[in-house]
Every structure is written in C-alpha cells, then in structure tokens.
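All protein chains of the complex are present and in place, except for one that has been dropped.
Chains: A and B, in written order; residue numbering restarts at 1 for each.
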Amino acid sequence: MKQYTIPALLALLLAVLVFVSMTGAMNVYWQSVLMFMGINIILSSSLNIINGNMGEFSCGHAGFMAVGAYVSSVLSVLLFAEGSVFGQALLPPHLAVFLFPFVLVAGGVAAALVGLLVAVPSFRTRGDYLAIITIAAAYIVKSTIENINAIGGARGFMGMSKVTAAMNTTAELPWMVIWVFLGTVFSVWLIRRFIFSTLGNGVNAVCQDEIAAEIMSVNTNQVKMTAFMVSCGLAGIAGALFAHVLGYVNPGSFTILKSTEVMVMVYLGGMGSLSGSVLSAILITLLMEALRPLQIIKWIVIPLLLVLLMQFRPEGIMGNRELSDIFPGLKKFYRLKG
Amino acid sequence: MALLEVKDMTQYFGGLCAVTDFSVTFAGGELMGLIGPNGAGKTTVFNLISGFYQPSCGDIVFKGTNTRGLKPNKVTGLGIARTFQNIRLWFDMSVLDNILVSQYYHLGYSLWDCFARSKRYLRREAEMRAWAMEILEALDLAQFADELPGNLPYGIQRRVEIARALSTKPDLLMLDEPAAGLNSSDVEGLIKLIAWIHKEFKLSIWMIEHQMDVVMSLCTWIKVIDFGATIAEGTPKEIRENPVVIKAYLGDDAI
Partner (left out) sequence: MLQSFIQNIFNALQWGSFYSLIALGYCLVYGVLLLINFAHGDIFMVGAYIAFYVCMLFLGKFGIIPGMPGWLVLALAVPLTMMLTAVVGVTLERVAYRPLRRKGVNRLYVVITALMCGLILEHANLALLGASRRSFPTLIPTTVYNIAGVNITNIKMGVILVAILAFFFLRFVVVKTKIGMAMRAISYDRFAVPLMGIPADSVIVFTFVLGSGFAGLAGLLFAVTYPVLDPYMGALIGWKAFIAAVVGGIGSIRGAFAGGFLLGFVEIMVVAFFPSTLRDLIAFTILLLILSVKPTGLFGVARRTKI
C-alpha cells in the first residue's frame, strides 16, 4: 500500500492546484510562477542526464527547448487555431484537449532528433570540445528559426492562446496548469526509470571511465545517443509547454542565457542527483522571481551564484545522492530498482 | 577450430613499431603467460586483441570471426574479457553495479522496456542480478556487493576487477599484471584464485605478469616478447633456462 502513497499525493496536489486556480484563490501571477517551476524542473532534470550523470558539458539546452517550442506551436496552431499564418483551424476545437499530449510529444520527438546533431559528434569528442559543439548547435537552431519568415522569424510566433481557448470548449479548467503538472510528473518519472536501471547505469559508467565501459561490453555510442535523445526530447516537451503557457514564442527566449539558467539549476542541485535537480529548479525559479525587479543585476547574481558554488561547494546541494540516501525512511515509499 | 588465432599482428604508432609479427593460437583451456621487460609491448598486444587499437596489419580470428574493425564492446560480447594494469573500476558505483553494467552487451531489453518496466525488463534485471551475485559469491566478494570500490583494500579491488571480467562470460580471460601492487600473502591468494577460476569456469586464461613465481607456477606455456618481437616461447622450464630471455631481462653480464 505504501507504494501508492506518492501517486496519491501527486493526484491530491493536482486537485488542489486545479481548485485554487479555478476559484481564483491563487492569482494568475502565482499560477504562472508555478507553471514555470514545473517547466524548469523538466529542463533541469533532463539536462542533468547529460551534464550530471554523463559528466558532459552541454551548453545548448535552450536550442532543443526552442525546437520543441516551435514544432509544437506550429502544429497546434495549424490544427486548432485560426490565424493569419495558417488560416482556418484544421480540426474542431473540442479535439484540442485530447490531441494536445500528442502535440507535446511531437515537439519532444523533433527536439530528440535535433539532439542527434550533438550526440553524433559526442561519439568522438568529449569535454570542452563538446561544449563548443553544443553552443554552436544551439546557435544554429536559433539562427535557423530567425531566418524562417513563414513562422515569424525573429519577430516570433503566436496563436497558442487560441489553442488554450479551444481546450476550454471541452471543459472550463486551467488546462495549462494541468498539462504542465502532468508533463513535469511524466518527465521526472521517465528519467527516474531510465537512470535507475542497468541501462541507465551505462551512462554513469561512460562518465566515470569511458574506456573501461567500452571494453566491458558497453556500447558507448548507443548509450550517448540514448542519453542525448531522452534529454533533448524532454527539453523539447518543456519548450512546448513553455510556448503554450506564454501563448507566444520568439527565438530571443532561447539564448545562451537560458542555457545558463538551466546549467545553474543542474550544478546547484548536484550533478547526477535527480532530487537535487528538482529541488534546485524550485529554488532557482523562486530566486529569479524575487530578482525580477532588478533586471540586469539578476544576470550578475545568477552567474555569480554559480561561480561561488564552484568555489565553495561544487557538489551542489545534494552531491550525487538522492533524497532517499539522506532520508532512508523515504525508501519505503517507492522502489528504487525495478 | 581454434578459439583464438592471431597471425603476424603488427602495430605501428607513427614511425615506431610497437608490435612485430605477433602470432599466437589458443585451442581453448590453456593457461598461457606473456612476459617481457617493461615497454616490450605486452599491454599493446592485449589492447590490439581486445579491440582498443586496430592493428596495422595481421589477422585476429576469434571463434571463427575476424575481429579486425570490431569495436571493443563487440569483441567482449564475443567472449574476450580483460583486466587492466591500473585498476579501472567505476569508483562511484557499487561493486554490484560494476558487475551489472558489464553485462550490458547481453542486456536483453530495450529503452521502452526500461520505461515501461515490462515483464522482460523485470525478468532480465533479476537474472543479471542473480548472475552477478553468483559471481561475487564464487569469488568470496558477496559481502562487498553494496560497497564503493574506493573504500575497499587494493587486493579486494583487484579481485572485483577479475569478477567483473568473469561476469561477461568470457571464453578467453586476459589478465594484465593481476599481481601488481599486491603483497606476498595476497599474491598467494591470487595464484590459488586464478588456478581455481581456470578449473571452475573452464576458460582460457592469458596472463601478463612480471612476478615470476606467479607465471612459473600457473602457466603451462609462456611467450616472451621484447621490443615488440617474440624472442622465445615454451614451457616454464624452457623459458627459465633460455639464454635469450635471461639476456633480455638481465642484460649481457648475467650470462
């Protein structure tokens, strides 16, 4: 019975969130903060696979987010929204709710495929070299989007708020809150299943000693490809959610600054620690909100935070441990392996 | 069909010839030694056969398959396992995890099985775990299963590395200086262990070693190389008395 505690708690949390959003007990501002928190959790835990577990240095996570954001936005606007770019919606609005998960997944798949751009060079290079490849790849993505005028180029693309409105025709619920929540839970659940398996342990082995891994029968190329595709795919889903929460997306949101935000979360949480990534995503989201009035100072504080972290506590909050390592009592509530 | 047949394997690193025309045949079940002075190229031979380097010329045929061009993980999957001169365990993973990951080639489930925790995933994970524990128990390491290798004494770490290699179910086990850094009582234990593995697992063992008591007491056939070339081979008694070998190790004055 104890194994069902966590799903029960999550269901309860979802119900509470939906209730306070609908009744207006929680205003729109806090709703959006919570949604960004969820999106940041997805970003941080997915980047942790590459930068934490695999020990690589990927600085281009924002690029994959952008792919997911744009692909899903174009798709959902094409299908469900009426606008100047695509004309009439292809499908009736009441289908929006049921097909939206597929739109999200489509964004994720597209991002995973673009992740191959970075995964393939990673077969032969490592470390600093891979860092520049990821930066270049992210820049190429952003630059490509800016040059496609059909979807708005540098000016951006909009229409997703109409999609959200379409969802309301089925039922008047705070749909984006629900989708972000489900997406976050799904991502963390997926990552947990991946990392806590022998397949996922291959990632740790590649990180700690790639040569030994290769000789001990691990197919390192396959491991890298899998890790990158899972990580980038989830970043794409985060991007898709991001675009639909805002209702508007433009390439300027997906710069090295965004990648840096995500990196701060990963290193603050602790490389390789899933619970760490979740915790630090929550903390950083709140910190960013607190610093919002101090626009430019924010971008001195966040990098400075990471610099200080590297100096004094490079292992971050959790090191490479999980919450269940610190509080063994939690182990009763879920199985770690299997 | 021979288990392993290496013919005229040669390796150049730039202008330097590290290994010249190396040939060896394993029928299956031998306990062979590979000795020679430092820098002779012994580890290079192991690296070539395990697929870490690709030979400049020559043939390596294992169980009928030509392994040239195969990646190391594939070669291990075919049945060649090795240990390393410097211990290369994964120090941030438990001993049990070290063994489990080495069975990657025979994982038997896909990423989707992993996500879904399908029946196949659960069955394979249980089987791999059972096999890993069996190996650990056989080598008297079961009590260390959840320990991090870094916390274990050096001699135990060496044994874990051997256990890890054994877990890949090899037909040929290559040990690179297994006795390096061990004190005399650990060396005695190692000799007993290798002899026991050879008998119990019925595989071929090929050993690089500098400590002559280990080589002479275990090996039935020894190859000697110096500067990349084979200078002698034979039974331990023959090698001990071979003047070329003595000269290579001790220099001209010793004769």
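What to note about this one:
Definition applied: a residue touches a chain if its C-beta (ideal position, glycine included) is under 8 Å from a C-beta of that chain, and two chains touch if they have at least 3 such contacts.
These figures come from a predicted structure and were not determined experimentally.
Within the set A:M37, A:A112, A:I133 or A:V188, the residue that contacts the chain not displayed is A:I133.
From the set A:V85, A:L113, A:L257 or A:L323, the residue in touch with the chain omitted from the display is A:L257, counting the whole complex. Contact with the undisplayed chain is limited, among A:L17, A:L43, A:C59 or A:I191, to A:C59. Checked against the full complex, the candidates A:G83, A:G247 or A:P303 give a single residue touching the omitted chain, namely A:P303. Residues 55, 57, 59, 120-121, 124-125, 127-129, 131-133, 135-137, 139-140, 143-144, 146-147, 211, 256-257, 260, 263, 267, 296-297, 299-300, 303-304, 306-307, 310-311, 314 are the ones on chain A that touch the missing chain.
Here, only the chains that are shown with their structure count from here on.
Centroids built from CA atoms put chain B at 43 Å from chain A. Those residues of chain B that touch chain A in the complex are listed here as 50-52, 71-73, 76-77, 81-82, 84, 88-93, 97, 100-107, 109, 111, 114-115, 117, 121-122, 125, 128, 164-165, 168.
Taken in their complex, chain A has these residues touching chain B: 190, 193-194, 197-202, 204-205, 208-209, 211-220, 226, 230, 320, 337-338.
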